[in-house]
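Part of the complex only, each chain left as placed.
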Amino acid sequence: MFLKNCWYVAALNHELIDGRLLGRTLLGERVLLFRGESGTVFALNDRCPHRGALLSRGRLEGDGVRCMYHGIKYDGSGKCVQIPGQDMIPPKLRVPGYPVVERSPFVWVWMGEAAQADPALIVDLPYLHDPQWKGIPAYLHYDANYLLIVDNLSDFSHLAFVHTQTLGGSEEYAFVTKPTVIERQERGFRVERWHLDSDPPPFHQKVIRDKTAKVDRRNIATMLVPGIFTMETLFAPAGQGAQAGNVAAAKEYRNCQFMTPETERTTHFFWSYLNNFEGEDTTISRSLLGSLIEGFMEDKAIIERQQRTLEEDPGFQMLAILADAPLAHFRRVLGKLIDAEQAGAPSQSSGTRPTTATG
Amino acid sequence: MFLKNCWYVAALNHELIDGRLLGRTLLGERVLLFRGESGTVFALNDRCPHRGALLSRGRLEGDGVRCMYHGIKYDGSGKCVQIPGQDMIPPKLRVPGYPVVERSPFVWVWMGEAAQADPALIVDLPYLHDPQWKGIPAYLHYDANYLLIVDNLSDFSHLAFVHTQTLGGSEEYAFVTKPTVIERQERGFRVERWHLDSDPPPFHQKVIRDKTAKVDRRNIATMLVPGIFTMETLFAPAGQGAQAGNVAAAKEYRNCQFMTPETERTTHFFWSYLNNFEGEDTTISRSLLGSLIEGFMEDKAIIERQQRTLEEDPGFQMLAILADAPLAHFRRVLGKLIDAEQAGAPSQSSGTRPTTATG
């Protein structure tokens, strides 16, 4: 059961170059994404209504697509425009389409009622279109329900144990730091956590000159429905009073991650990790991309195994600890929205602009 | 749900050389096929009734087979004839057998009531035993229900798009030609389609000298229950009035294809594609075999993907176009026969000789 009346990241826009017909399952539905010859991006159900062949194995023609089984052609809205050898086109022969919006580097899709698909509801992350911030957007596939990834991102104590040698840096992080602020929001939460006078974690060490000087580290994370995670990370020289506001000489990161359900048990995971101290080339971005992939693979091993454990024993009840408060809040919020949507109530989303961490 | 009281192709007879015990699932049942030492072909259920070991992993002995788990031996009718270490043979200890008929190059089996298994009901295709016609019979396995292959063969407009570079030759075939005759039959249909003044398709070009002269192409196809497809193909020099009956200098092919359900979602696909202009050696037959496999692999990719699409969404309703009339008729005819058989009515097949395209 997914929240349908909201925007999901469906693709990275570079995936749609060269007329590629990209078939991708989203929320359990097969979707065809393509950029028509006019430059516009379209999203259609990826199934020819005639005999069920995949349109993503068809042929791009203008702003439309031709099924390469019996040659039936559809335009970008899904309307059938040609049946070889037959003049009359039955009105029922059409492919469902989905509202789609390109906001570089992402392509967003709306899987619910098209009438509610207001592009203003797409979360606005200014650093994605600010030349000061550099990064390389990327993708991973997870064999796990998207909420297990949301859970993972909701408690940073896992940095200490899962990512000791990559993103975390030491087990101390779990023992000596706690969230200083947990803010429950209407559509998610915001968490702030400081780690003072600590060694820089490995991923950060790789991209700075002085690899031994102690740092004060601040993470401010937000999670928004349906599965949008953002984090502002700051490393300031230790001892200069960063927590009191003196962040001169700090190095900062901006991180956005998007969990889009593929099916109930698999997830598309998109992200971009940006920095504001990139040099002339892409060395730092590329180092960070490598470090993030290294760290995410550590999460992936645990989370995919969790998925199997839950499937093996659907009766298993997890037991919460104090650190689970944010994730419990998020699941409650999301559950209410899904219930309301299923009950046919007007979408909670229309008119309510989501709060972002950077807003 | 399959039609059981009819003949299906179970194997190519060369598969049963050298005493091979061939285990093959037919209509969901495991069947053992073998040629006994007398030369006779037998078909038994491929499961020892003692502990369920596969008889196809047993040992051929005379016209019988010995299970190589505990050594129990059965004759070609399935009767138990020896239990090592035990004198009395329980009458219930027997293996069900199936009527089987060898008609080179095929072996036919009857999976329904043995009493109704009249060999005269086996479709007679004269070119299979006429030395004028040459070909190499072959086999492919499909991960798809057999009716999806029947569908594929029921509308030749797919030649234009699926087989443009192999069996079809051009997309024009779908746009400028239509079936000139569609004949609905009691147990199937017959379709005739002409394509005049066209380039010879790639598979034909490979085996003729003049690769550029235009041809008039005629396909006459029939489909018969349970899944027997035959096609007569003629290529005559364009402009000499082939459609009016002048087929001098024509080159002809005879094609028979047999779709035998393995399970509800997989199929055994047997065929032979014959020509009447083979030279001294088998060059032309071998070229045609290669071309047919190339074309069938194109079908297979689409049809197996269709199977997955249908399994993913059992509620999907295909929408018919005009070209689907023959396949709709075939499904109706087959459905009625299966219903009658399930209801226990006398088989429609006994006494009714199937009409063949060449008859």
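Chains: A and B, in written order; residue numbering restarts at 1 for each.
Here is the rule we go by: a residue touches a chain if its C-beta (ideal position, glycine included) is under 8 Å from a C-beta of that chain, and two chains touch if they have at least 3 such contacts.
Note that the structure is predicted; figures quoted are calculated from it, not measured.
*Asks:* So 2 chains are in place, but how many copies does the full assembly in this file really have?
*Replies:* 3
In the analysis below, only the chains that are shown with their structure count from here on.
*Asks:* Express in whole angstrom the distance between the two chain centres, defined as the mean CA positions of subunit A and subunit B.
*Replies:* From the centre of subunit A to the centre of subunit B is 49 Å.
*Asks:* Enumerate the contact residues on subunit B facing subunit A in the complex.
*Replies:* Listed in rising order, the residues are 151, 155, 157-158, 160-162, 171, 174-175, 177-178, 301-302, 305-306, 309-310, 312, 316, 318-323.
*Asks:* What does subunit A use to touch subunit B in their complex?
*Replies:* Its residues touching subunit B are 30, 47, 49-54, 57, 66-72, 83-86, 90, 92-93.
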